[in-house]
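Here's a structure for you.
With one protein chain held back, the other chains of the complex are shown just where they sit.
Right, chain A next:
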Amino acid sequence: MLKVIEAAPGREVLELNYPLVAEFLTRFIAEELEWRGYSRAVVANSGGVDSATTIALAVRALGPQNVFTVFMPHAISRPESAEHARLVAEYYGTPYEVVDITPMVEGYAAQTPGITPRRLGNVMARARTIVGFDKGEQYHALHLGTGNKTERLFGYYTWHDVADTGPIAPLGDLYKTQVWGLAEYLGVPEVVRGKPPTADLEAGQTDESDLGISYRRADVILEHYLKGYPDAYIVGLGYTEAEVARVKSLVNKTHWKRHLPTNAVVSTTAIHEFYLRPLDFRLG
(Lines give C-alpha, C1' and ligand atoms only; values in the text may rest on other atoms or scores of the structure.)
Protein backbone atom coordinates (compact mmCIF):
# COMPACT_ATOMS: atom_id res chain seq x y z
CA MET A 1 0.00 0.00 0.00
CA LEU A 2 1.57 3.28 -1.07
CA LYS A 3 1.57 6.10 1.39
CA VAL A 4 -0.18 9.04 -0.26
CA ILE A 5 0.43 12.57 0.92
CA GLU A 6 -1.30 15.58 -0.52
CA ALA A 7 0.43 18.95 -0.42
CA ALA A 8 -1.63 21.94 0.62
CA PRO A 9 -2.35 24.25 -2.28
CA GLY A 10 -0.76 27.68 -2.01
CA ARG A 11 -3.13 30.49 -1.23
CA GLU A 12 -3.17 34.12 -0.16
CA VAL A 13 -3.29 34.54 3.59
CA LEU A 14 -4.90 37.45 5.42
CA GLU A 15 -4.31 35.99 8.86
CA LEU A 16 -1.17 37.51 10.39
CA ASN A 17 1.21 36.79 13.25
CA TYR A 18 -0.32 39.53 15.39
CA PRO A 19 2.34 39.61 18.11
CA LEU A 20 4.94 40.25 15.38
CA VAL A 21 2.72 42.87 13.71
CA ALA A 22 2.21 44.59 17.08
CA GLU A 23 5.96 44.63 17.71
CA PHE A 24 6.62 46.17 14.32
CA LEU A 25 3.88 48.80 14.55
CA THR A 26 5.00 49.75 18.05
CA ARG A 27 8.49 50.33 16.73
CA PHE A 28 7.03 52.20 13.76
CA ILE A 29 5.23 54.69 16.02
CA ALA A 30 8.26 55.27 18.24
CA GLU A 31 10.81 55.65 15.44
CA GLU A 32 8.70 57.68 13.05
CA LEU A 33 7.82 60.10 15.85
CA GLU A 34 11.38 60.26 17.08
CA TRP A 35 13.06 61.52 13.93
CA ARG A 36 10.31 64.12 13.59
CA GLY A 37 11.21 65.33 17.08
CA TYR A 38 8.25 63.94 19.03
CA SER A 39 7.72 61.46 21.81
CA ARG A 40 4.00 62.02 22.38
CA ALA A 41 0.88 61.35 20.34
CA VAL A 42 -2.72 62.52 20.13
CA VAL A 43 -5.31 59.97 19.05
CA ALA A 44 -8.84 60.92 18.08
CA ASN A 45 -10.74 58.40 20.18
CA SER A 46 -14.04 57.61 18.50
CA GLY A 47 -14.88 54.58 20.59
CA GLY A 48 -14.35 52.40 17.51
CA VAL A 49 -11.93 49.58 16.90
CA ASP A 50 -9.48 51.50 14.69
CA SER A 51 -8.84 54.23 17.22
CA ALA A 52 -8.75 51.75 20.11
CA THR A 53 -6.15 49.64 18.31
CA THR A 54 -4.11 52.74 17.50
CA ILE A 55 -4.26 53.80 21.15
CA ALA A 56 -3.14 50.34 22.28
CA LEU A 57 -0.14 50.46 19.95
CA ALA A 58 0.75 54.03 20.91
CA VAL A 59 0.64 53.11 24.59
CA ARG A 60 3.10 50.30 23.92
CA ALA A 61 5.37 52.64 21.98
CA LEU A 62 5.25 55.75 24.15
CA GLY A 63 3.75 54.85 27.53
CA PRO A 64 0.14 55.68 28.46
CA GLN A 65 0.97 59.09 29.89
CA ASN A 66 2.21 60.19 26.44
CA VAL A 67 -0.91 59.24 24.50
CA PHE A 68 -3.55 61.97 24.62
CA THR A 69 -6.89 60.52 23.63
CA VAL A 70 -9.56 62.98 22.61
CA PHE A 71 -13.23 62.13 22.16
CA MET A 72 -14.94 64.64 19.88
CA PRO A 73 -18.69 64.12 19.92
CA HIS A 74 -21.33 65.98 18.01
CA ALA A 75 -24.92 66.17 19.23
CA ILE A 76 -25.93 63.39 16.81
CA SER A 77 -23.13 61.00 17.87
CA ARG A 78 -24.36 57.71 19.26
CA PRO A 79 -24.41 57.56 23.05
CA GLU A 80 -22.42 54.34 23.10
CA SER A 81 -19.55 56.06 21.29
CA ALA A 82 -18.93 58.12 24.42
CA GLU A 83 -19.10 55.06 26.65
CA HIS A 84 -16.69 53.14 24.46
CA ALA A 85 -14.23 56.01 24.06
CA ARG A 86 -14.04 56.40 27.83
CA LEU A 87 -13.76 52.63 28.31
CA VAL A 88 -10.78 52.45 25.91
CA ALA A 89 -8.98 55.34 27.61
CA GLU A 90 -9.54 53.80 31.03
CA TYR A 91 -8.53 50.34 29.85
CA TYR A 92 -5.21 51.59 28.47
CA GLY A 93 -4.69 54.19 31.20
CA THR A 94 -4.33 57.19 28.91
CA PRO A 95 -5.29 60.81 29.45
CA TYR A 96 -8.82 61.39 28.14
CA GLU A 97 -10.63 64.54 27.25
CA VAL A 98 -13.86 65.46 25.54
CA VAL A 99 -14.07 68.24 22.98
CA ASP A 100 -17.65 68.77 21.91
CA ILE A 101 -17.53 69.82 18.25
CA THR A 102 -21.23 70.69 18.14
CA PRO A 103 -20.67 74.47 18.53
CA MET A 104 -17.99 74.48 15.82
CA VAL A 105 -20.11 72.51 13.39
CA GLU A 106 -23.42 74.17 14.17
CA GLY A 107 -21.82 77.61 14.03
CA TYR A 108 -21.04 76.92 10.41
CA ALA A 109 -24.35 75.14 9.77
CA ALA A 110 -26.28 78.14 11.05
CA GLN A 111 -24.69 80.23 8.29
CA THR A 112 -25.34 77.57 5.68
CA PRO A 113 -29.03 77.08 4.94
CA GLY A 114 -29.89 73.82 3.23
CA ILE A 115 -26.81 71.93 4.37
CA THR A 116 -27.45 68.22 3.89
CA PRO A 117 -26.72 65.46 6.43
CA ARG A 118 -23.86 64.23 4.21
CA ARG A 119 -22.26 67.68 4.04
CA LEU A 120 -22.76 68.16 7.76
CA GLY A 121 -21.05 64.81 8.38
CA ASN A 122 -18.05 65.98 6.34
CA VAL A 123 -17.92 69.22 8.32
CA MET A 124 -17.87 67.17 11.54
CA ALA A 125 -15.07 65.00 10.23
CA ARG A 126 -12.97 68.03 9.28
CA ALA A 127 -13.77 69.89 12.50
CA ARG A 128 -12.09 66.95 14.22
CA THR A 129 -9.05 67.50 12.00
CA ILE A 130 -8.75 71.04 13.35
CA VAL A 131 -8.92 69.75 16.90
CA GLY A 132 -6.45 66.93 16.20
CA PHE A 133 -3.80 69.33 14.92
CA ASP A 134 -4.43 71.87 17.66
CA LYS A 135 -4.21 69.25 20.42
CA GLY A 136 -0.93 68.17 18.86
CA GLU A 137 0.31 71.72 19.18
CA GLN A 138 -0.94 71.93 22.77
CA TYR A 139 0.81 68.74 23.91
CA HIS A 140 3.83 68.93 21.60
CA ALA A 141 2.57 65.73 20.00
CA LEU A 142 1.55 64.50 16.57
CA HIS A 143 -1.90 63.11 16.01
CA LEU A 144 -1.92 59.59 14.65
CA GLY A 145 -3.86 58.56 11.59
CA THR A 146 -6.26 55.74 12.36
CA GLY A 147 -7.40 54.78 8.86
CA ASN A 148 -7.18 51.14 7.78
CA LYS A 149 -6.32 49.74 4.37
CA THR A 150 -9.86 48.71 3.47
CA GLU A 151 -11.37 52.15 3.97
CA ARG A 152 -8.38 53.74 2.27
CA LEU A 153 -8.82 51.49 -0.76
CA PHE A 154 -12.53 52.19 -0.89
CA GLY A 155 -12.08 55.91 -0.37
CA TYR A 156 -14.59 55.42 2.41
CA TYR A 157 -13.69 58.39 4.56
CA THR A 158 -13.84 62.15 4.39
CA TRP A 159 -10.77 63.44 2.57
CA HIS A 160 -8.52 65.21 5.09
CA ASP A 161 -10.52 64.08 8.09
CA VAL A 162 -8.72 63.48 11.38
CA ALA A 163 -8.07 59.82 10.58
CA ASP A 164 -6.70 60.70 7.13
CA THR A 165 -4.42 63.57 8.17
CA GLY A 166 -2.35 62.01 10.94
CA PRO A 167 1.28 62.27 9.77
CA ILE A 168 1.90 58.76 11.08
CA ALA A 169 -0.67 56.03 10.50
CA PRO A 170 0.08 52.58 11.92
CA LEU A 171 -2.97 50.75 10.53
CA GLY A 172 -2.87 52.01 6.96
CA ASP A 173 -1.57 48.74 5.51
CA LEU A 174 -3.91 46.48 7.48
CA TYR A 175 -7.27 45.40 6.15
CA LYS A 176 -10.19 45.80 8.53
CA THR A 177 -10.21 42.04 9.04
CA GLN A 178 -6.58 42.29 10.18
CA VAL A 179 -7.32 45.26 12.46
CA TRP A 180 -9.90 43.07 14.19
CA GLY A 181 -7.30 40.34 14.65
CA LEU A 182 -4.72 42.78 15.98
CA ALA A 183 -7.31 44.40 18.26
CA GLU A 184 -8.10 41.04 19.80
CA TYR A 185 -4.40 40.35 20.43
CA LEU A 186 -3.97 43.80 21.99
CA GLY A 187 -6.92 43.23 24.29
CA VAL A 188 -9.26 45.86 22.88
CA PRO A 189 -12.51 45.34 24.82
CA GLU A 190 -14.90 42.99 23.04
CA VAL A 191 -17.73 45.53 23.15
CA VAL A 192 -15.58 47.85 21.00
CA ARG A 193 -14.23 45.36 18.50
CA GLY A 194 -17.45 43.35 18.24
CA LYS A 195 -19.83 46.15 17.29
CA PRO A 196 -20.70 47.03 13.68
CA PRO A 197 -18.21 49.63 12.41
CA THR A 198 -19.65 53.07 11.77
CA ALA A 199 -18.31 56.48 10.82
CA ASP A 200 -21.05 57.84 13.14
CA LEU A 201 -21.52 60.90 10.97
CA GLU A 202 -25.18 60.35 10.11
CA ALA A 203 -28.03 58.79 12.07
CA GLY A 204 -28.24 55.00 11.69
CA GLN A 205 -25.12 54.77 9.55
CA THR A 206 -22.99 51.61 9.38
CA ASP A 207 -19.94 51.04 7.18
CA GLU A 208 -21.07 47.76 5.73
CA SER A 209 -24.50 49.05 4.66
CA ASP A 210 -22.86 52.12 3.09
CA LEU A 211 -20.34 49.94 1.25
CA GLY A 212 -22.78 47.26 0.21
CA ILE A 213 -20.45 44.43 1.22
CA SER A 214 -19.10 43.00 4.46
CA TYR A 215 -15.52 43.81 5.39
CA ARG A 216 -14.53 40.17 5.73
CA ARG A 217 -15.67 39.39 2.19
CA ALA A 218 -14.36 42.64 0.75
CA ASP A 219 -10.90 42.12 2.21
CA VAL A 220 -10.36 38.77 0.54
CA ILE A 221 -11.49 40.22 -2.78
CA LEU A 222 -9.24 43.25 -2.33
CA GLU A 223 -6.16 41.19 -1.53
CA HIS A 224 -6.61 39.07 -4.64
CA TYR A 225 -7.49 42.00 -6.86
CA LEU A 226 -4.46 44.02 -5.72
CA LYS A 227 -2.20 41.06 -6.37
CA GLY A 228 -3.51 40.74 -9.90
CA TYR A 229 -5.73 37.68 -9.77
CA PRO A 230 -8.36 37.76 -12.54
CA ASP A 231 -12.03 38.18 -11.64
CA ALA A 232 -12.85 34.58 -12.56
CA TYR A 233 -10.31 33.32 -10.04
CA ILE A 234 -11.87 35.43 -7.28
CA VAL A 235 -15.36 34.25 -8.23
CA GLY A 236 -13.98 30.72 -8.02
CA LEU A 237 -13.19 31.34 -4.36
CA GLY A 238 -16.89 31.80 -3.62
CA TYR A 239 -17.51 35.49 -4.28
CA THR A 240 -20.16 36.83 -6.62
CA GLU A 241 -19.42 38.78 -9.77
CA ALA A 242 -21.43 41.64 -8.28
CA GLU A 243 -19.23 41.71 -5.17
CA VAL A 244 -16.04 41.70 -7.24
CA ALA A 245 -17.41 44.46 -9.46
CA ARG A 246 -18.44 46.53 -6.43
CA VAL A 247 -15.00 46.25 -4.85
CA LYS A 248 -13.18 47.13 -8.08
CA SER A 249 -15.49 50.05 -8.70
CA LEU A 250 -14.88 51.56 -5.28
CA VAL A 251 -11.11 51.20 -5.59
CA ASN A 252 -10.97 52.68 -9.06
CA LYS A 253 -13.11 55.71 -8.36
CA THR A 254 -10.91 56.85 -5.51
CA HIS A 255 -7.24 56.70 -6.49
CA TRP A 256 -7.09 60.51 -6.26
CA LYS A 257 -8.10 60.32 -2.63
CA ARG A 258 -4.96 58.40 -1.73
CA HIS A 259 -2.68 61.09 -3.10
CA LEU A 260 -1.70 64.64 -2.37
CA PRO A 261 -3.49 67.36 -4.37
CA THR A 262 -2.71 67.55 -8.07
CA ASN A 263 -0.28 70.25 -9.16
CA ALA A 264 0.09 71.42 -12.74
CA VAL A 265 3.52 70.40 -14.03
CA VAL A 266 5.36 73.05 -16.05
CA SER A 267 9.04 72.42 -15.30
CA THR A 268 11.62 69.67 -15.00
CA THR A 269 11.83 70.27 -11.27
CA ALA A 270 8.16 69.64 -10.47
CA ILE A 271 7.86 68.26 -6.95
CA HIS A 272 7.11 64.52 -6.78
CA GLU A 273 7.20 64.34 -10.57
CA PHE A 274 10.80 65.23 -11.37
CA TYR A 275 12.21 66.33 -8.02
CA LEU A 276 11.90 63.14 -6.01
CA ARG A 277 12.86 62.81 -2.37
CA PRO A 278 11.41 60.44 0.22
CA LEU A 279 9.54 62.21 2.98
CA ASP A 280 12.19 61.34 5.55
CA PHE A 281 15.06 62.70 3.47
CA ARG A 282 17.14 65.34 5.15
CA LEU A 283 20.78 66.35 4.96
CA GLY A 284 23.25 66.91 7.73
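By our rule, a contact is a pair of C-beta atoms (placed from the backbone, for glycine too) under 8 Å apart; a residue touches a chain by one contact, two chains touch by 3 or more; residues count from 1.
FYI, contacts and distances are computed from a predicted model.
The UniProt record for the undisplayed chain lists the protein name "Glutamine-dependent NAD(+) synthetase", from the options "ABC transporter permease", "Transketolase", "Glutamine-dependent NAD(+) synthetase" or "Oxidoreductase FAD binding subunit". Considering the whole complex, the residue from A:M1, A:L20 or A:A203 that touches the absent chain is A:L20.
Seen across the whole complex, the unshown chain contacts chain A at 13, 15-17, 20-21, 23-24, 27-28, 31-32, 35, 173, 275-284.
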